[in-house]
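Encoded as structure tokens, here's the structure I'll be asking about.
Omission of a single protein chain aside, the complex is shown with its protein chains in their original locations.
As written, the chains take the letters A, B, C and D, and residue 1 is the first residue of each chain.
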Amino acid sequence: MPENPLVPSVATIDRITPETAASDVKTFQVTFDDPAVMERFNYMSGQCAMLSMFGVGESMISITSSPTRRGFLEFSVKRTGRVTDVLHEAVEGQKIGVRGPYGNHFPLEMLKGKNLVFIGGGIGLAPLRSLINNVLDNRKEYGRIDVVYGARSPGDLCFKYEVLENWTKYENAQVHVTVDRGDETWTGPVGFVPAFLEQVNPSPRDAVAVTCGPPIMIKLVLQSLAKLGFTDDQIVTTLEMKMQCGVGKCGRCNVGDKYVCIDGPVFTLSQLKQLPPEF
Amino acid sequence: MLLTITADNLKSLLDKLARDSLLVAPVLEDGVTRLKPVKAASEIALDYSNTATSIKDFLFPQSEDLLRFVTDGTLSIEEIKPERAQVAFGIRPCDLASVALMDKVLTTGEYADTHYQARRKNTVLIGLACESPADTCFCTSYGYNPGHSAGADVMLYKDGDQYLAEALSDKGREVVGGPGEGLFKPADEAAGQAVKKAYAEKEVPFGKEVDVEGIDQLLDNFFDDQYWDDVSKKCLGCGTCTYVCPTCHCFLLTDEARGGEGLRFRCWDSCMFANYTKMAGGHNPRPSKKERVRQRFMHKLNYYPHRYHSYLCTGCGRCVAMCPVGLHIAGVIKDVKGVKAHA
Amino acid sequence: MRRVGVFVCWCGSNIAGTVDIEQVKAAAAKMPNVAYVEDNKYTCSEPGQAAIQKAIKEQKLDRVVVAACSPRMHENTFRRTVGGAGLNPYLLEIANIREHCSWVHPDKVAGTRKAVDLVRRAVYKVAKNVPLQRASIDVTKRALIIGGGIAGIQAALDIADAGQPVVVVEKTPSIGGHMAQLDKTFPTLDCSACILTPKMVDAAQNQNITLMTWSEVEKVDGYIGNFTVTIRKKARHVDTTKCTGCGICWSKCPAKVSSEFDLGIGKRKAIYVPFPQAIPNKPVIDEKNCIFFKTGKCKACQMFCPTGSISFDQKDELVEEKFGAIIVATGYEQWDPSPYGEYGYGRYKDVITGLEFERLVNASGPTEGKIKRPSDGKLPKDVVIIQCVGSRDEAKGIPYCSKTCCMYSAKHAILLEEKIHAHSYVFYMDVRTPGKGYEEFYKRATEEHHATYIRGRVSRVYQKGDKLVCLGEDTLLGKKVEVEADLVILASAMVHQNGASKLAQTLGISYDQNEFYTEAHAKLRPVETNTAGIFLAGACQGPKDIPETVAQAGAAASKVISLLSKPKLETEPLVAQVNEAICSGCLWCKPICPYKAIDGKVVKERIAGGKTIERPVAAVNASLCQGCGACTVACRTGAMNVLGFTNEHILAEVDALCL
Amino acid sequence: MSATFTDHQAALRDEVKKLLTDGSIKGFIGYARGRDSYHPVPAIVTRPDQVDGLILDQFSIFGLTKYLLDYIFEDGKMGIVVKGCDALGLGRLINDHRVDRNKVHVVGLPCAGVLNGEKVAKLGLGKVQRVTDKGSAFLVEGDKGSKELPKTEYLWDKCLWCENHNPAGADTLLGSEVENVAMKPRDFSDITALEKMPSAERAAFWTRQFSRCIRCYACRNVCPACNCRECVFDIADPRWVGNTVKLSEQQMFHFTRAFHVAGRCVDCGECERVCPMEIPLMKLQRKLQKDVIELFGNPKPFVPSEVEVLGQFRVTEDPEEFM
Partner (left out) sequence: MSVNEKAAPAAGPATNPTTATPAPEGWEPKIIGFACNWCTYAGADLAGTSRIQYPPNIRVIRVPCSGRINPQFVVRAFQRGADGVLVAGCHPGDCHYSTGNYFARRRYLLAKRFIEYLGVEPERLQVRWISGSEGQKFADTVRELTEKLRALGPQRRLRETL
């Protein structure tokens, strides 16, 4: 394990799964080459890791696998820039650098025993997937589970197997899926996530809502949750900001005096309201 | 224990230090005095208020190698450790104070910056009290003073044609007792204390103009103030303030590859640059000068104090002197107080 | 990661002889993105190409590097190969390890090292290649032929026969060119006029052919399929629609000047047709020599013209025409042998050039075919013919062989003997007769017509009484030779047409150091130029005899026909492209573009805060752009790029070569 | 003796107040007092109540035109005060299609030369009370002393050879035009001296200069010719110049910046003036100017024109050295 926290360890991409029809989101299953590093890489749902494409740079990506399933890490990555471009061109067996885990995590203690509403949009489901699988792996410890998930089109839905089949098999768990625009194959609901959420109408009683997705969706989901009667303490969400170091040194990802990389990315809405409204 | 050293002996000491290790000292070159490695004491400039850039250049260099990688088919990563020991001479009190502020960020918390740590460990700081503070200096506003020695391993105070010296750490004592052996003489304690006191009480005129008191709290509810809009308009968006600042420590990581080999560097970055927060998809959470200017001053005067309980500024005055458009922290402090006073 | 396949060609021993193929392969295998390496004896051969296609499929290659000969040679070949295997043809790069390496660096160690570098360059570059698509543009179904000699006439007839309209621009008053000046043609000795004039008439009568004589090309804009050509129709002062070519005007014209067509041996009038069979058989007024233009008085021709065709006010006219293709058939000039002071050309009237002799021996020439020597009109008995006058003499700036002189000199010897039983002494350096029936023809000259061939050069010609004494050396016998001749014929070199380089610049085609136009490939593209849509026919490309000229004209015509018969043209996608996101719209690229392919446009964009703004950016017209990339350097920010030669490509290549 | 800038201060304030009040401009770019009398700083005011903060004095050197880029996508006009040299910078921005002249209200400031605040500050005259133009000198009266300062010594270098004392095409002119003559001919002797050095010595000179560079980009940000929407140095792919401050990258940076401005530089000298490390950046630009003048027969390459020197050529007149 490198002494310098900025130095990644070598890992191998074992499997690449295209998630979307356009392949602009892929899930990379990764293991560290050094088993000791793998062993020590203890993470919690909601945490991130810095992926290195050497010669191009690094990108902070949330870990989408659940810590309950050990031995590998999964990252679902949307192709958005230079680093993710080359990551998307990677082939199975290729070596990359990984360092982390970074940041805080979803407050499992706070979720225990509660009814849970997971609200995700597009690739925003990635960190939630870690949490949802984590929760499902300890199904008894939680109440009713509703997953509200939307994407722009049926082709943009990620983790289709889990979303459409696997998660629905669990007891007292429901998955509600919507798309902004349907197509000839789509028979499910059509509409934006916030409005759809209001239709699903989850009860705020004994519930915690966890939401993750594009900023505009989060903004509207927060409004809808408020309408549904969720208080700020019942809402957990994540922030997204440019990062370089991931360890609270490089200075750029702060909102107020909080660094998203070490103090975030997970905040309750009441915590967020303590912070400045912008970065 | 207070010591004295003659100017000639100091030269001998510096010559020795330059010979035995990397000696960094103020050098006057093309009208600019800045810290540079020197080979002999004769290269050193002593007639300066402060150096153009600070000791930061040598503890947290503008770019430094972090690791070497080889990617031909497989991947190997070789961590690079910082270089050899160095002695820095002529560090002014404000810069000595800045080191403590940098330490808080880079060596505390869950993660330590091992490069910085190693450099800190391997650097002897020889401070030099200020004889004549510049008209841009305002260290006293933060409670520092021209004789402030905290952070120095050895502190020197010019006293007539000799120097009063004090070794303040083991590293400092090693210098005094090692290469400095025979060059220092014990000082008269009382006279020495008087010299120190004179430095500590030396007037810093601009410091009197800048009243920092309570600025951190004043800024707690200032995030949305119109002021940021007004003041940021003249910002040129260059990185001068951040790069000459002894406490600004933002950085980015960058790779450079030639063929299957390459290096990853850590380079200074500046919150004044538009690209600083620009994300991969093109979205920029701090899209205009307003957000960026606000960030810089809020960070120094509010966010950092919240986290680390001191201001991220030592009043060195570099930004006051060098900002091409006169948008500097002393002005912002005055302005905010003014705005708040009028509010 | 890419999956690049590297195919190293031996080119028989051409590459493998001086480059260690195994070492190149081993080095290539270690380069980033390289997934597969293979070598082939001849990569361009069918099995070689098949191997590439097989590897693309089996190895799932997404990029290909061929290390072989120059990309100027086989880039297109391999693009097709790669395309045939389902890859985009532009995902290919060539490493030129033959012309740039194995053929010039005999040191195998250094050569191999360089070959590895060149392969690395290609590997780094190809990694940055992206699939490119060809675009299609319209084709103007009309061809322009510059030059109305036999090459131009033949090409025009062939194109017209295929049903495509064609315009022939000829700078002299008549089509026909040099061939019209010739008497007999080797090796068959049929009369030049007898075979040429029917073609001239055909050309004049063909509905698809427009002849623009006394005209010159002034300006050429545009690009393949879409040339816009400005043609200067020089003032003829004769209304060709009214003129019947009756000849009264020139018989009445009082101004006599020496005839260019007869090379000064005969005279013509100021209003004239260059030769009796001229097409169009309508005169022009030579302003320089016309008495009216010189003095303001005369107008005899106008007075006598029965059709009122003559107008002294006519001015040059500039017409703009659109063409899809251009054939350059501007021919050659005969070199003026005056620089050879020792031969006395210009000093002694009876020293003449081969072409002058053609006029002298021609039945329709100034002497009506009687070979009267210029000085006194006597028929010569002994004639010295000197070959290689100018040709193959670097000192005279003509390093090349003019190719036709050996044959026409033999022809002259035969004609002299046949017509007036004169005896010819032919001084030669080598006799070159590669051509069907050529060697036999030369044999006839020596055996049946008793020409005396002397290997050696004439060192001096001087007058002795009414004889011209030719001093020379027979290098075979190693003896001095002295021949007293009545006439000396200099087989002077064929050189480029006057103004060839200027026309080349107008057209944007290249020419060699002898100012002959350069073909796109000496062997494989002999009638194309490097400028798409412009073709070459005849001696403008280099010395040629008639059969060769006619063959090339046909070839050029067939290229034009196939071009014009396409409904649309596919364009090279290697053109400039603007990254609008970073373009400032400063438009400094615009004045740089030689094709006027860049203009400004306005894009709408949402900026932070949600506002929609409009801003100017540069826009490239991809069908005008030829991909030179001069604009890219004017672009400070790098928003302007040339596909296939992007900044990213070139920086990667520099990096690769500097490793 | 011509009026000093300070003489126009009141008129400027009145004008700006009027323009802001009647809504013809939405903001004005001018000067305000800096940390002392010698360092006026840019000021951008948007409300009439801010106008009294605007100043004009004989030290007002800063070329303000680059600020116009902050407003190109906003509605309404910006006002700006420009001297002759600044007007060239504005011309640069307009010719580069970056600024729409119709969206700028130009207040012209005729200028007989600007005092070099850096130099004058060192004289210890204290807070400046008054500056008077004495023809060949400025009389500077401060609270700690007064001195008559010869123009040839105390003006900025560029002012000495300035041939653009009066800003062309202003919407409002402060005062009347001043005599437009250069105090001395444009002087390239420092460039020639550098050219004459042996390669290695010259290399050492530039190495020393560039090794001071901290890559703050102040030179770029102030330069009216460096007006790209996205600067090449900020573009990550392809990265022309690395982020590290290795000497070769510093040199690539300065080569590239200088060459991008070649034939487009308006000779305002702001890059060199704002450089916190005192790198003699104009020695790069003026070398290029000198060569442009000598090679392409363009006597004034610093005056923006329809097509700049590198956007044109002359077939036969351009020197041919590459045969």
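Everything that follows uses one rule, which is that contacts are C-beta pairs under 8 Å (C-beta built on N, C-alpha and C of every residue); 3 or more make two chains touch, one makes a residue touch a chain.
Remember, predicted model here, so these are calculated numbers, not experimental data.
Although one chain is omitted from the display, it touches the following shown chains in the full assembly: B, C, D.
Summary of contacts with the chain left out: across B:D57, B:D159 or B:D230, the touching residue is B:D57.
Of the listed positions B:V124, B:L156, B:L263 or B:I333, the one in contact with the omitted chain in the full complex is B:L263. The missing chain, though absent from the display, is touched by one residue of C:K25, C:H105, C:R432 or C:K544; that residue is C:H105. Annotation for chain D: contacts to the undisplayed chain at residues 194-195, 199-200, 202-207, 210-211, 240, 244-252, 255-256, 258-259, 262-263, 284, 287-288, 291-292, 295-296, 309-310, 312-313, 315, 318-323.
Take chain B: the residues that touch the chain left off the picture are 24, 36-37, 57-58, 61-65, 68, 83, 256-258, 261-263, 265.
Listed here are the chain C residues that touch the chain not shown: 70-73, 96, 98-101, 103-107, 110-111, 113-114, 117-118, 121, 501, 504-505, 508, 510-513, 518, 530-531, 574, 592, 594-595, 626-630, 632-634, 642, 645, 647, 650-651, 653-655, 657-659.
In the analysis below, only the chains that are shown with their structure count from here on.
Comparing the chain pairs B-C and C-D, the larger number of C-beta pairs in contact belongs to C-D. If you average the CA atoms of chain C and of chain D, the two centres end up 55 Å from each other. Inter-chain spacing, taken between the CA centroids of chain A and chain D, is 51 Å. With each centre defined as the average position of its C-alpha atoms, the distance from chain B to chain D rounds to 31 Å. Chain contacts: chain C has no residue touching two or more partner chains. Annotation for chain D: residues touching 2 or more other chains are 237.
Remark: chain A residues 89-91, 94 touch chain C in the complex. For chain B in complex with chain D, the touching residues are 29-32, 34, 52-53, 62-63, 135-136, 230, 233-234, 236-240, 242-244, 252, 254, 256, 265, 267, 270, 273-275, 289, 320, 322, 324-328, 331. Across the interface of their complex, chain B is touched by residues 2-10, 52, 54-59, 80-84, 95-97, 240-242, 244-245, 247-252, 254, 256-257, 262, 276-279 of chain A.
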